[in-house]
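What follows is one structure encoded as structure tokens, with my remarks underneath.
With one protein chain removed, the remaining protein chains of the complex are shown where they sit.
Going by the order they are written in, the chains are A and B; count residues from 1 in each one.
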Amino acid sequence: MKRFGFGKFLPLNSYMHTLDPRAKLVSVILLVISVFIPSSFYPFILIASLSIFAIFLSGLKIGFILRTLLKPLFFLCAFLLIVNAISLKRGSVVLDIMGFEVYSDALSFTSKITLRLALMLIFTTCLTATTKPLELTLAIEYILSPLSIIKFPTSDVAMMISIALRFIPTLSSEAGRIINAQKSRGVDFDEGNIISRVMSMLSLVVPLFTIAFERAYELADAMEARGYIPGEKRTSVHELAFRKRDFFLLLISLLVLVFMIYTR
Amino acid sequence: MSFISVRNLKFSYDEKQQLLDDVSFDINKGDYVAIVGRNGSGKSTLAKLLMGLESADGGSITIDGLELNEENIKKIRARMGIVFQNPDNQFIGATVRDDIAFGLENRCVSHEDMQNLVDRFAVKVGLENLLDKEPEALSGGQKQRVALAGVLAMQSDIIILDEATSMLDPRGRDTIKNLVRELHKDKSLTIISITHDIEEAYKADDCILLCDGRVCDHNKGKDVFKDAKRIRAIGLDVPFVGKVKEAFKEKGIFLEGDSEEEIVGELWQYTLKN
Partner (left out) sequence: MAIHFEKLTYIYDRKLPFAHTALSNIDLDISEGKITAIIGETGSGKSTLVQHLNALLIPTAGSVDIGDHHVGANERNKNLKSLRRDVGLVFQFPEYQLFEETILDDVAFGPMRFGLDKKESYERAREALLSVGIDEGLFQRNPMELSGGQKRRVAIAGILSFDPKVLVLDEPTAGLDPEGSRRLIDLILDLNKNQNKTIIIVSHDNDMVYSYTDDTVVMQNGRVSYHGDTLSLFNDSALVEENKLLLPHIVHFKNLLSSRGFNISSSARTIEEIANEVSGRIKG
């Protein structure tokens, strides 16, 4: 059941894979902000070419991007086009369909939004495809760490996220087992009226919750036994170290942002 | 004063039933003690009490001279480690390396020292090639080995095994049993093995039997299990040797041996007589 869709980490060997997750996360944030700064068409060409460059550096294929990301975007674009054609009546008339006039503003507006969304998706996919979920958690923890000044429990939150991530595959296979056990007693998850479908869902959800609660108790004991105290300082077996290439990436992203602001 | 000293321990989860009523025993440094009792006898609770994960309603636990209380718990826990029954529910890290390092991270061990300790103890349990594996890719036995490595990496000299092999298949069980035996060889570790494996308890040099909330026997395994009737009455299974002796007793043949080999030898002696 492993499908390489949007958001999934791909264990390839690209250049992006070697970059520090913090640098990648911050860069993506900067780039996505840049993408949404109002501007004319031409600065977009810069960002668009950057995005193609990013795709290559991430070890991804353009065809893959077009197929998985941009297909859903196509429908959104068509929908937006219709909505805007009806509501935006400014600029020059571009099309005349049996008396219904489509104005140039409608076209440019729609294409700008679509382009923005596409670029955002491309950059975030480059991030998630080249960064393990755990590394992302570390990056998030690092970036949120200043918040601990206002007593926000960043390291506890990061611990919770990493434990949740660790158990996703485990819960998934347990769910599979429960589904099989219930199917063996005649449950058909695809059949029946509302009531029986709710019961079918309960036969899966109740056991999963039971397992989860039992697990939570045992994990808490295990963590306490190994000296974990929420809120206390800990070191990390992971060592994130910035290298020249990470600074380079951050610099480029910052420059793009500045450029976009400058050329509004 | 013995190394681990438990005196008049009392504990219950609710008022209806007193789980542990008056538990007392001593353990010497370097011992390997098996603790047995039926399901519900409180043996896992005893493990938690020893680790300070639960607090007793009465009585005391003293470890190497330090009484187990809020003041000393950190110092005591620094020397003790526990491996629980469910291999998944104690695996915290995202990978083998991360999980072995978890305790070290809590102790603020430096990154460099951590790397060395993790590598060293991964080798000790035979998992040096699996350091980057995620738990889903591991068998139950491998996960329990990770747990052991984590405990060893903390330089614990007292290890509690809380039915650590009961959820494993025979192969996993053997791997862990052999590993623990190997680790205990030089007597630098004190091991408390809470077990449901009757054969393991029978062969143990030191065995504590829990029933009705107290220690009803503390002896060599062979002696604890000598009285098959009592063992059955408590709700435990009789070791194979015990069952054999019982069956022959019914036929009027009384056997003394402690192992199958000895018994077969005795039976052979019988044929010589006739």
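Just so it is clear, a residue touches a chain if its C-beta (ideal position, glycine included) is under 8 Å from a C-beta of that chain, and two chains touch if they have at least 3 such contacts.
Not measured: the values here are computed from a predicted model.
**Q** Please identify which residue in B:167, B:180, B:194 or B:211 touches the non-displayed chain.
**A** Residue touching the absent chain, from the options given: B:167.
**Q** Just one of A:10, A:48 or A:187 touches the chain that is missing; which is it?
**A** A:187
**Q** Touching the absent chain: which residues on subunit A qualify?
**A** Subunit A touches the chain not shown through residues 2, 177-178, 180-188, 199, 202-203, 206-207, 210-211.
**Q** Write the list of subunit B residues that the hidden chain touches.
**A** Looking at subunit B, the ones touching the missing chain are residues 38-40, 139, 166-167, 169-171, 196, 235-237, 240, 243-244, 247-248, 250-253, 260-261, 264-265, 267-268, 270-271, 274.
The criterion applied here is as follows: only the chains that are shown with their structure count from here on.
**Q** Which residues of subunit B touch subunit A in the complex?
**A** 48, 51, 53, 74, 77-78, 81-82, 84, 86, 88-94, 97-98, 101-111, 114-115, 118, 134-136, 150, 154
**Q** Under the touch definition given earlier, write down the residues of subunit A that touch subunit B in their complex.
**A** It is residues 134, 162-163, 165-166, 169-170, 173, 214-215, 218-219, 221-229, 232-239 of subunit A that touch subunit B.
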